[in-house]
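For this depiction, one protein chain was excluded, whereas all remaining protein chains were kept in their positions.
As written, the chains take the letters A and B, and residue 1 is the first residue of each chain.
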Amino acid sequence: MPFHRFYCSANLYTKEEKQAIARSITNLYALVPLPRFYVVVNFIEVGQDDCYVSGEQHAKFLRIHVQHLARNLQTVEEKRVFLANYEKAIAPYTKDKGIDWELQVSNEDPAFWNWNGISPPPFGSEPFQMWMKVNKPVEWAEEVLQE
Amino acid sequence: MPFHRFYCSANLYTKEEKQAIARSITNLYALVPLPRFYVVVNFIEVGQDDCYVSGEQHAKFLRIHVQHLARNLQTVEEKRVFLANYEKAIAPYTKDKGIDWELQVSNEDPAFWNWNGISPPPFGSEPFQMWMKVNKPVEWAEEVLQE
Partner (left out) sequence: MPFHRFYCSANLYTKEEKQAIARSITNLYALVPLPRFYVVVNFIEVGQDDCYVSGEQHAKFLRIHVQHLARNLQTVEEKRVFLANYEKAIAPYTKDKGIDWELQVSNEDPAFWNWNGISPPPFGSEPFQMWMKVNKPVEWAEEVLQE
């Protein structure tokens, strides 16, 4: 669900740091709770000649683009709380490293989304609990929920 | 128009498979009908150290982000039908290969979009028919449509 694209300067993070960042972020969503496999993190390394801030090259920059699907936060207050928690989770790899970074989240449409070809069940429903438990998508019957 | 970003594990697809996927998807939109050149597909390969699902590396994963512009589907029913057709078109490269994959579509704003510097004509209009026929953008006068 939440798809996290980390556009980062080349060699900004080691393999171990990338792994640690992905775990930190996944733990955030596990608290909601959401199935852990919903959290997808992709690092996209951007070379120095390919990254510009203020119109100038920047060699230590990170731009995070997050897409939310399963749970769309609506109020400004909810959004700020979420961002604060996210910033805390990545602080060892951003603020503490002295880099510049930008974090941005987009609410996307859960009806326009499939996992392994299956429409994810409504938050909290019985099939949702199953997805949580087995940590992977399993077939479920939409009609059952509508009865 | 529809811009398809395939974030896929490195070496998940051969060059021939990529070509076949792009054709399959393009054929879907040609049925709407939309000009074939509206369909843009980019494969972005993500190395094993750069792709995490559940906080763990995943070496056979595909995350598809589609942006729709020319035709924005509105109802849940329309969206589900579209996703079902899309899944069918890519099944030989997803389900049949035993990978994990996620498909997600965003409706975007057609007024905030240009092709070769030109605002695409309204769906079904005379200049639109011309774009279909020659399969490329050609200058057209907005005033003509408003007369």
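Everything below uses one rule, namely that a residue touches a chain if its C-beta (ideal position, glycine included) is under 8 Å from a C-beta of that chain, and two chains touch if they have at least 3 such contacts.
Everything quoted here is computed from the prediction, not taken from an experiment.
From the set A:K15, A:R80 or A:K133, the residue in touch with the chain omitted from the display is A:R80, counting the whole complex. Chain B meets the missing chain through residues 3, 15, 18-19, 22-23, 25-27, 36-37, 39-45, 67, 69, 106, 108-109, 111-117, 119, 135. Not every partner is drawn; the one left out touches chain A at residues 7, 44, 46, 49-57, 61, 63, 65, 73, 76, 79-80, 83, 87, 91, 94-95, 100-107.
Assume only the chains that are shown with their structure count from here on.
Taking the mean of the C-alpha atoms as each chain's centre, chain A and chain B sit 22 Å apart.
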